[in-house]
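Of the protein chains in this complex, one is absent; all others appear in place.
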Amino acid sequence: MRRKRLGILSLISLVAVVVLSVGLSAGTSSAGTERAESGKRIFFLPKLIGVNVFTENGKSAKEAARALGETVTYNGPTEAVAAKQVPFIDSAARQGYNAIVISANDPNAVAPALKRAQQRGLKVISYDGDVRKDARTIFVSPPKASDIGAFQVEWLGAQIRYRGEIAILSATPTAANQNTWIKFMKQTLKKRKYRNMKLVKTAYGNDNPTDSAKETQALLRAYPNLKGIIAPTTVGISAAAQVLDQSRRCRRVALTGLGLPNQMRRYVKKGCARRFGLWNERDFGYLATYVASLVLDGKLTGKLGESFRAGRLGTRRVVTSDGNSPVVVLGKPLVFTRANIDKYNF
Amino acid sequence: MIAELRGLKPQQIAAAAFRLREIGLVIALGAAVVFFAIRAPNFLTVGNWQDIARDVAIVVVVAVGETMVVLTRNIDLSVASIVGLSAYISADYLASHPGTALGVAALIAVGVGTVLGFVNGLLVVVARIPAIIATLATLAIYRGLSFQVTAGDQVSAFQLPDRFLDLAASKPLGLPTLAWFAFAVAIAGSAVLRWTRWGRDFYAIGSNPEAARFAGIPVGRRIILAFTICGALSGLGGFLWASRFPNVDAVAATDFELDVITAVVIGGVNVFGGSGTIFGVVLGAVLVATIQDGFTLLRLSEFWKMFFNGAAIVVAVTIDALVTRRLQDALRRRRAEVLAARHAAAPPRPEAAP
Amino acid sequence: MAVDDDNRVRRTPSPPAPLVELHGVSRSYGGVRAVDGVSFSVRPGTVHALVGENGAGKSTLVKILTGIVQLDEGELVIDGESRRVGDAQTAHRLGIVAMYQEPTVFQDLTVAENVFAGRHIRTRLGTVDWRAMRRETARILGELGVEIDPDTPVRGLGVADRQLLEITKALSSSARLLIMDEPTAALSSHEVENLFATIRRLRDRGVAVLYISHRLEEVGELADIVTILRDGRHIETRAANELSQGEIIRLMVGRSLDQLFPKEDVEVGDVVFKAEGLSRGGLFADVSFELHRGEIVALAGFVGSGRTEVARAIFGVDPLDEGQLWIEGRPFRPRSPRRALRRGLAYLPEDRIHQGLIQPMSISRNASMAVLPGLTPGGILRPWRETALARRFMEQLRIKASSPSQIVQSLSGGNQQKVVLSKWLAAEPRVLLLDEPTHGVDVGTKADVHREISRLAAQGLTILLISSELPEVLGMSDRILVMREGRLVAELSRADATQERVIAAAAGVAAA
Partner (left out) sequence: MTRVLLRLVLRWETLLIVAIVGGGIWSATLSEFFFTRINLLDLATPYVFIGLLAFGLTFVVIAGEIDISVTSILAVSVVSFAQLLDHGVNVWLATAAGLGVAAALGLVNGLLVGVLNLPSLAVTLGTLAAFQGLAFVILSGEGVAEFPQRYLSIGGGYSKQELPHALVLLVAAAFVLGLLLHATRFGRYLFAIGSNREAAHLSGVPASRVRVTVFVISGLMAGIAGIAYVGFFGSARADAAQGSLLDVVTAVVLGGVNIFGGAGTMVGVFLALILVAVLRNGMQLANVGGDTQNIVIGVLLLAAIAAGNLGRAIQDGSISLARLGIRRRGVIRSDAKEAAIAMSVESQTPKGR
């Protein structure tokens, strides 16, 4: 008797799980399509779905789509793995999308698939995480990589009077953008102004909070004279802030890097990260989508110096940055401090 | 250590072998501590041990539940997904109801975990799907639910009350609150496994499921119970997770099951069920964290550190196996001496065949 | 294990009301009636023997009584009331306790906990009362005259100790109906006597004992009532003293077996195998013997005396600490079963289920396992060759199966044992080590196995036969080696050997 009852129960729970998931996905799914009757179809492919940064990018992409009368589909893998982005690229190509906007997990691993897509006539715009230059038309960059590197060094230097041991808490050792920024940070540190700041260690928190927290703790322990940490990753900076907060060390060790205002609000107010930055993620997806739309219309070809209007963001120009491939820059980074952080909500 | 066993009766040696895993772990931990204490100047500081305690705490809470499942010759791979989902749901509730007592939020997290763990148990027992497969599937399904529930959003630290975040920060009596939670769960888990009938049943089931059935143990219900407890503790782990890592989104605690299973395996719980203790698991978790911590303090290159962390697991398993074999050998030789002594006392009288 | 008629206590013939009555109990498995309309009753204070060949329905009956399977038809009346025994717990509540033929121990738990698994003694707080469990276990073990510490983990116990543990488990419960399935299979005679004394004591206390055994001499010694089953049907229930062993056998098989152990006399040839000073710490020491062509030599002794260990070491399963071996005059170092096999040795292990067979594989795949390299030149399988091999042995050993592709786990125990034997005979060994080749098989299979062994010896095969059954030892062998506590203590020729002398040597007492 009991067995039978349990059997029914388990069936019910299984069905419930399925119904729940399908129901939810129909309702509030993080992935989805913003549809327009006419217009072109743009596939917006983040590194992974389910995390706030990309959700914000996706939302603003849809906002741009509404303004432009295009259709944007936001979808992607649940892990930040290049191999899992490829099926999405191929599928977008076969479905007859007109363009792909992608933030790549590995600049090279997605390139063959993107080239296949280009051969079928799709336009490829990369943003945030760039891909190989021959696999895309334009890269929509956050602030220039050299700027990002230099700014973060400055933000930290300002907090520690430009002297003392510092460390970098990065994401994964293979993250291309992280590595570029770190490269520029090291260049910046060679400048006279920063000669008393000594980089002692680059640690990797693998973009997950547990590892990032452990690494932060270990940094603090292994380098007792550590004055500051730069964490150019949103996961890293928030985990580092938590560790400083939880171990009551906010006054002794300064923290900066790239972080989301919402994640960092508490710690900015407590003085754990007095100054850090990020670009406006709301604008980022918006701009990338605009660029994609204009490229599709042939109004933008990627020639140096070309300028265009990007909706509410005003006029932008194609520049050559980090080499000689066409890049559109989002703009200067936002700097968050206790004074302004409540103005931002993402 | 083996030399000391000389004077013991074989059965006492067997009993010692029974507890061997813990002995080996204590030795390994001791060796690691001595090594790092000599090589890494900041290793033996109160602060460092507080950090380790904080790192280990959530692993231990979930590992206690995992231990119960593994003891019954099953495995739960979905714990990290349960941690993530319950972390989000309880944090979200706290964020939208800031006045709520923490106990209520904890109950919500535990409740979510309990339900998900119960479903795992049903799949294994009623639908008869091998646990490793069933929970591999629910690992994906529960994580998928997390994505659906969060819809790409997150709960951020500033939305959560300070008293909640203090769980991770405060250190009553010098031990982080999180570690007190882990301590309480470990004590309760040990007590259950030692002193309750159903706790003992877990061992019996893992040791020999069919015999357990013949002995009148309600095997199916016990396995469901183990999964449910594991789910509940994962839920509690989720609650604690949200206080330690208060920016919670859909991918919270991804891959955390590897940490938990590593602690359980290193802690000497037999993967095929039937033996293992919570004490061992706690030691296992601490050992792993200590090694990781020590290598960082040694300022080892990041990449070599990764290599050595993995190698340390292999070395620990190898040493353990070799010591166990040595001990079994010692046991056999001890019996040889007893037999020889008996023969010397009463020499055999071979009968000549005519 | 001499039968002593004077010892038998007969009870007065005014039996109390039956404890358990079976009325037309039937149980089918997929159209096969395993138990078919069986009716008899078991009264308190009696030892009720249940005999029958393998497949007669005894185990199914036990499972019905203990709630592990449900009956299809008929009625179970307990204490005069019709009851449904739905699961093992219900059976426990009703005081029905079974010990099974295959030891069902928990390797990882201690002896005391094994005894009380599933029904731990509890303190007033509801926690497990370890001290009481230890005390109670020690008491029962003492009663059986066994020296085992209740705190020993079972992993460290031998087969015989596990059997004892199983008995202890059954005795520890306040059973009203105690079901014992082949309890003496692995016991020494001293332990058997203690067990029988305990069973008699329980009987005198009013406990009903349902005693299942293939060993008819035990039935004769112990039982008050005998029930005989055949092919799932009830054949006869009668007072034990009205039935002779021959009669029981005739009723069991429906034909009489006059010659159970048909060893032919063969001219014994040269030395084929020689062992000198074999030792393995703690298990056996200084074992030396020779085997001749065409000879069957029995290795007798109680379970745990080191017989199996010697055979395993010779076959290269476990390492030898010391000692030398020669096969046909050439020295041989056992390193692995594979090498031993190449040198013409074969070893039929005592545990057919765990060591003898790959259960989910077919007859032909099991039979060809040891000779696969020869059947598969270049490493490529030739299934037809395996089938042919299996067919040959199915005929030769009279294996009852639908085809060589039948899965062995669906065969009866006797036929499974014949498949194991096929595997080793296929290897065409020069020396065959047989470890309990007829353990737990039915009378018919036993005769088949004996006939085959005898025939092979006549063809010049050398056989070392390990057996706990004295009639088998005495009937089959040309020579008997006796081991005690890891040493070879006696060598008896066929002419000299009597049950008494073998037991005396094995137990270390002066020969009668």
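General remarks:
Think of it as A, B and C in the order they're written, each chain with its own count starting at 1.
Rule of thumb we're sticking to: contacts are C-beta pairs under 8 Å (C-beta built on N, C-alpha and C of every residue); 3 or more make two chains touch, one makes a residue touch a chain.
On a predicted model such as this, the values are computed, not experimentally measured, just so you know.
In the whole complex the chain that is left out makes contact with A, B, C.
Interface note: of B:Ala105, B:Val124 or B:Ile229, the residue touching the hidden chain in the full complex is B:Val124.
Within the complete assembly, C:Ile358 is the residue of C:Ala17, C:Ala239 or C:Ile358 that touches the hidden chain. Touching the chain that is not shown, out of C:Glu75, C:Asp231, C:Glu276 or C:Asp496: C:Asp231 (per the contact rule at the top).
From the set C:Leu222, C:Met369, C:Leu425 or C:Val489, the residue in touch with the chain omitted from the display is C:Met369, counting the whole complex. Within the complete assembly, B:Ile261 is the residue of B:Ile261, B:Leu287 or B:Val323 that touches the hidden chain. Contacts to the hidden chain, counted on subunit B, fall at residues 73-74, 123-125, 127-134, 136-141, 143-148, 208-211, 213, 223, 250, 258, 261-262, 265-266, 271-272, 301-314, 317-318, 321-322.
Listed by residue number, the positions of subunit C touching the unshown chain are 28-32, 34, 53-55, 57-60, 63, 69, 100, 102, 104, 231, 315, 317, 336-338, 340-341, 347, 349, 353-361, 365, 369-370, 372-373, 376, 379-381, 400, 409-413, 416, 423, 427, 444. Contact residues of subunit A toward the unshown chain are 14, 17-18, 21-22, 25, 29-33, 48-50, 73, 75-79, 81-84, 86-88, 90-91, 94-96, 106-112, 132, 172-176, 179.
As a convention for this text, only the chains that are shown with their structure count from here on.
As a whole-number value, the distance joining the C-alpha centres of subunit B and subunit C reads 41 Å. Separating the CA-averaged centres of subunit A and subunit C is a span of 70 Å.
Per-chain Cα centroids separate subunit A from subunit B by 35 Å.
For subunit A, residues touching at least two other chains: there are none. In subunit C, no residue reaches two or more other chains under the touch definition.
On the side of subunit B, the complex with subunit A involves touching residues 40, 42, 45, 47-48, 50-51, 54-55, 118-119, 122-123, 125-127, 141, 143-154, 156-158, 160, 165, 168-169, 220, 224, 244-247, 249-256, 259, 292-293, 296-299, 302-303. Residues 66, 68, 87-89, 91-92, 98, 100, 104-109, 113, 117-120, 122, 126-128, 148-149, 151-153, 155-156, 281-283, 285, 479, 484-493, 496, 501, 505, 508, 510-511 of subunit C are the ones that touch subunit B when the two sit in their complex.
On the side of subunit B, the complex with subunit C involves touching residues 9-11, 14-15, 17-18, 194-197, 200-201, 203-204, 206-208, 210-218, 270, 274-275, 329, 331-336, 339-340, 342-343, 346, 348-351, 353-354.
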